[in-house]
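Handing you a structure now.
Heads up, one of the protein chains got dropped from this complex, but the rest are sitting where they should.
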Amino acid sequence: MQLEKGRFSSLELLFLVAGLMQGSIYVSTYTFSNTPRDEWLALLISWSIFLPFALMYLKLSEKYPGDSLVGIHDKVYGGLAGKILSAVYCMYFIISSAMNFRFPSAFLTINFMIATPVIAFAFFLVALCLFATTAGGVETVARLGIFNSVAVVASLLLYLVLLIPKIELPHFFPILDVPPKKLLHSVHIITSEYMGELFVLSSILPYVSDRNLLRKNYFRGISLGNFSFLLVAFLVTGVLGNEAAIFTGPLVETTRLVEVMNINARIEFVFMGFLIITAFYKCLILFYVTLVSITELLALRSYKLFALPLSLLIFSLVMLTNENGPATAAAGRNSWAFVSLIMLMIIPLVTSFVSLMKTAFRKTGR
Amino acid sequence: MNNKSWKFKNAAVTALSALLMLSLCGCWSYQELNNYSYVVGLGIDKGSSPGRFRIIEQLAVPSALKKGGGKDGDGGGTESFWNVESDGDTVFATIRDITRKVQRKPFYGHNKVLVFGNEIAREGIFPFIDFFVRDSEPRSTTWLVVAKNKADEILHHKPHLEKIPADKIEKILESHIYTSSYHNIQVREFVENMLSEGQAAVVPIIEIYEQKIIPSESKEEKGGSSRGGDEKKKPDTVLMINNCAVFKDYRMVGQLDNIESRSYSFVTNNAKGGIIVIDSPEGKEKLDIEFYGVKSKIKPIIKDEKPSISVTVKIRCGLADQQSKKNYATPEKLKKIGEKVNAEVKKEIMDCISKSKEMKADIFGFGNEIYRKSPKTWKKLKNNWDEEYKKLDVQVKVEANVEGTATIRSIAKPGEDK
Partner (left out) sequence: MLFLEMLLLIGLGWYGIREPLKKKWKRDLIVFIVLYLLAASILVTRTAGIQLPYLMDMVEAFVKGALRLSID
């Protein structure tokens, strides 16, 4: 079932995919506390583990073109089981959206405006997402990706150039001297939380117009997203080294060390601005996916109608996610990583497997 | 097509709104510039009672800076800086307490220097450093210095050329490139060194140096000048970086003199320029050799799980000044000078290494290099690194390339050059 007539090109999908991944950059603090020196290694390992899963998400979507996540579950698991699973996913998306709306808001208040309540920024983010989805729909969401990705990569490259004098290559050595448990933990977080979130795009892929280039641009988008992560890892490790483990925001701390002509300008705010925009973009995608999933699950007529109650629900849940920053970080590192692993990797794997079995049984005529 | 352009317009409007949202937030929690006082220097000394310490905040006085005042004497309101002090048990509480004396909230984003008193440095500065790393306002690019006596004296000392003592300290630290006889260090680098296992840090020591004034014997002075010449001349004092403190585990454990500090800069690739004084090849006079390019490499060698270090220092230099009348502008003589420089620098570096071994302070980061080369070997050594460092075999090789004798060969008259 398709809820809207809007379509977007596979090139826009490229930036949408990259934007969704780049939205996790500010959460990269979770892994720097484990692997301050070997973040790049954890990223490469995660990338290699995740690629088959990315292909699996795509294949599922290609097998059921025109169907979003709810439709796929209905067809694979049948009526009731599919609906229950879709309902679980809707709940997951709502909680994930609330967490993702909280992250940039809390980030801003901790680093820049301590006296400002978190809910003030969350309000603006939610209101903007509400506007984007009701006024534009999926085409607006997709078209924002270009602004977002280009801005983020450009700002990262700019900071790389400005921080070259501060980068020390010895910070990367020795290579491979990291406790396996910590490396595994980082790989777990990156694969399930940063990359696994691409699974949510199953609800958006039906709206891609030129499907012949879909696979190419999908993987190009993943590459662009991973390139951004690698840039961040290189910057943070090169500048801070093992010190990255002690900071709550190692990327912010890195950008604070920029000295242009011996002037200690608050130049980190430029980058933080783009980081907030990319965080907003991730929130927007999650918001849209949650909206269309609920609408499809309950067989409602228009998703735009529910943008208001859903935005209000997510806004109210933003303050209910956790009591403080360290608790959020602990949850993100531990319990949420397991939940994401189950929801975004294990269940889709099972879904693919069941779908394959069903096709095989149908072919053999049983 | 119309629909597409409308959707694109929506996307652009949303992107613009997201960008504008950032500036809108700027009105929230805003503070006017004149509601802040700007801290340009901070000093920490021992307090008046046991267990307490004193914080001295040096605030810039913008109006005096603008008027060009503050250089000469206490003009009662024309000073370009104002030092405010407070005693306390913890850094942040003491700093906040200062707002009871200063009508504006201090802003630490422009703090240039952090001066620790000598006593505090010996006891350990860990309790004081956390605030400067944890809080988002103070920058971790603040320079760190240790006062020879009290930080209070340093921050009260009126500079000659600059308007604010903190500015002067910053400029002195930045001019290390002319002598390399001290290593300027920021809070970030200091903390990084302290976080590295086995590593020690080197922090410059600043003192008030008294320049002796020899009374003038001019007629005007003898006769009594129209200015009222029986005034006693006060000794002229200047702020000076002299020696460096060695910190281990956030505590000052020893000092390096200027030559040792320069050797430290050579080995750690921080030497940018300076003068090496050597004896001439004949051994009778002194030669000033200016070095302007130093590259060093520390190479750990692990043989049978026993580490040793090879340090290679390459120096680009030239003859800058001589007392001798000899002409050194020949390849053979320059080679001899190069050999002398090699020997002198090598001796200085070995002396510095010996001193650091006595202090059991690995200031050069040899432990880190061993760790990078062979983590397994380091794991065996790290628990007893103080003793292992004392036994560590360090080979130093200096390669000085004397490139020339500047613009002249010899100042001697023709015929005097032998």
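In order of appearance the chains are A and B, and numbering begins at 1 in each one.
Basically, contacts are C-beta pairs under 8 Å (C-beta built on N, C-alpha and C of every residue); 3 or more make two chains touch, one makes a residue touch a chain.
What you see is a predicted model; the values in this text were computed from it and never measured.
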| item | value |
| --- | --- |
| Among the chains presented, those that the missing one touches | A |
| Contact with the hidden chain (one of A:81, A:327 or A:346) | A:327 |
| Which residue of A:167, A:270, A:319 or A:350 touches the chain not shown here | A:319 |
| Contacting the left-out chain in the complete assembly, out of A:209, A:302 or A:359 | A:302 |
| Contacts of subunit A with the absent chain, listed as residue ranges | 95, 98-99, 294, 298-302, 305-306, 308-310, 312-313, 315-317, 319-323, 327-328, 331, 334-336, 338-339 |
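The definition used in the following text is that only the chains that are shown with their structure count from here on.
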| item | value |
| --- | --- |
| Separation of mean Cα positions, subunit B and subunit A [Å, integer] | 44 |
| Residue numbers on subunit A that touch subunit B, as the complex places them | 6, 108, 110-116, 120-121, 124, 128, 131-132, 135-137, 139-140, 142-144, 147-148, 170, 173-174, 177, 240-243, 246, 253, 256-257, 259, 264, 266, 273, 276-277, 280 |
| Subunit A-touching residues of subunit B, taken from the complex the two chains share | 4, 7-8, 10-12, 14-15, 17-19, 21-22, 24-25, 28-29, 109-110, 133, 136, 139-141, 188, 191-192, 195-196, 368, 371-375 |
